[in-house]
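Dropping the structure in here first, questions after.
Here's a slice of the assembly, chains where they normally sit.
A and B label the chains in the order they appear, each numbered from 1.
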Amino acid sequence: MSITYLEAIREAQALALKNSEDVFIYGQDIGLFGGAFKSTKGLYNDYPNRVIDSPISEDAMVGLAVGAAIEGMRPIIEMQFADFSSVGFNQIVNQAATMYWRTSVPCPITIRLPSGGTPGSGPFHSQCMETIYAHYPGTIVMTPSTVEDAYSMLLEAVSIDDPVIFCEHKYLYYHLKAESLPRKALPAQKARILRPGRHATIIAYSAMVHEAVSAAEILSKDGYEIEIVDLRCVKPIDIDTVLGSIARTGRVLAVGESFPWGGVTAEIISQISSEGFNLLDAPPARLNSIDTPIPYHPELWRYHRPTANSIEEKIRKLIKE
Amino acid sequence: MANIANHEEGSESDLSKVVLDTFRWMILARTFEDRISNIYRSGKIFGGVYVGKGQEAFSASMAINLVKGQDVYSPLIRDMAGRSAFGEPLVDAARTYMGSSNGPTKGRDGNVHRGNPREGMPTMISHLGAMISVVSGVLFARRIKGTLNNSVGATTIGDGGTSTGAFHEALNLAAVEKLPLIVSIANNQFAYSTPTSKQFACHDLVDKAVGYGVNGINVDGTDLIDCIQGFQSCIQKARAGEGPQIVVGNLLRLSGHGEHDDAPYISEEIKKSKLGIDCLKKSEKRILDEGWCNQNDIDDMFKNAVNEVNSAIETAESESAPDPYSHDWNAYSSVKFDQ
């Protein structure tokens, strides 16, 4: 058997629907059609009452989820693309994320954001929005990078009593395969040391983890052992695991696919600098996309986002400092 | 004072009973808000004060037709009367204004931003239009769970709030799902200083109903009996499975947008028009004319209201402010983490 990242997301939803009658899925075209990416394929057949097509109304979709959460349910909202969640932004950050704090009533909703770039998708079907949502108090923001994590973290997201922004990466949907789904899993809020090393640490998440791994493989040919930390969850950040790694390597590069200003890499480098200053043997480095909208043309797109090559280059510099 | 909602239709004594009940809540709301305005003017309220003066009949008439423990009610800024009629403890209101740490939000949010989502009162955020989909979500969940039964969800908005995308998306969604949702639109002719002519171009707000495929009616917002009967019929339709209902109330707010605002933009002409009639006075006159009670009874109602208000405010004032050092600074229910 072999299962893709996309199938893992579907399986997690199937299990969540099975485990609890409080779970339902709401989104555009997610019913009989199975979703724009087919991540709810077949679920409508098994749970016609709980896999429901919505109008094109992201604001109301999120509001509806909040109301259902008040009523004790655990809705999953699928945005057709992460980019369109901008229309539901107000309900996410002001309604859902503040609910528990204002009223002491939890708001267990999961918002699935098909995120990130793929060639030819352009500025409005490629965005990574973890930074926007993580900035606001009250949200938990997950960014799984593996098939196993996509599965176990989505299940955990649905079980958490707070709003979870689940950033699933579209580039990984079909590219990534695993042999089987996990039975046990690291808690979602723990970072994972994906690859041990000693010359430098790369902190990455989501699709960038794989670029980092490729870079590390290239660098290993020159004898560099690069440790890779997969953040998994970007809010909260498991800073202890991060600092533990830097304690071993003394050098760090944070890599993120999203825009450069104030994103995950800024938060992580800033936390490292404040809390792990004395662990650092060289200036901490960052790598993000270029500060423009995400280009449509694959030639431009490949250059716009960090890749194994640009990571490799950055690490070579970092190691020399 | 019990919350009378399930009286039978048509009977004269039933009508008089619900009118008197509603009237009492109107008096309580007016008395409370007048008092809060005074305290505001003395500088003892943190933040703004927004009152429902002139809108009490419309506001309370919706809520009086709801059943606490069964229905959902998400009020907005001018719904003191509706809140009371729905069953919000007066002391909750007082605590929120006075910043008591015992209030429903523990001092975290203020004035009109109180509620109890688990007791059928989802708590408003300021962004206009945002509560309609939340109420719809409660109903949607109940339908999935099979617990909808006879319940309805009700929420309110102003003439200005109808211009928001949130209003549109939520009402359309509720219509598609045929949810038992009642949206009252208090058309008080202004959104802050903005007259309806700069807010919408339809002839009548109720004209929007057909575009959503829902039922809509107009009521005279200054007339308590018209309000009660209008909501009664629409809420019954919603309970009967006829889908969302819009009730437009035509009236005027008899105050500034907030108590900081002396509303120079409201012309004398409109104040003197039918819209500017004070629903409280009009109700009183009608009640007396109909002989549903006498002047003594009404005086007692006002006295009782003053007593209730005094005691609620005293309680709130006697309570401590939230203490930042012992406050639970955690926006998360599931986890405790430092950032």
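In the analysis below, contacts are C-beta pairs under 8 Å (C-beta built on N, C-alpha and C of every residue); 3 or more make two chains touch, one makes a residue touch a chain.
Since the structure is predicted, the reported quantities are computational estimates derived from the model, not experimental observations.
Each chain type appears once in the displayed model; counted over the entire complex in the file, the copy numbers are A x2, B x2.
One rule holds for everything that comes next: only the chains that are shown with their structure count from here on.
In terms of their C-alpha centroids, the spacing between subunit A and subunit B amounts to 41 Å. Those residues of subunit B whose C-beta lies close enough to touch subunit A in the complex are 104-105, 108-109, 113, 115-118, 122-123, 125, 127, 130-142, 144-145, 165-166, 169-170, 172-173, 176, 330-335, 337, 339.
Those residues of subunit A that touch subunit B in the complex are listed here as 21-22, 24, 49-50, 54-55, 57-73, 75, 90-91, 94-95, 97-103, 105-107, 137-138, 140, 160-162, 189, 235-236.
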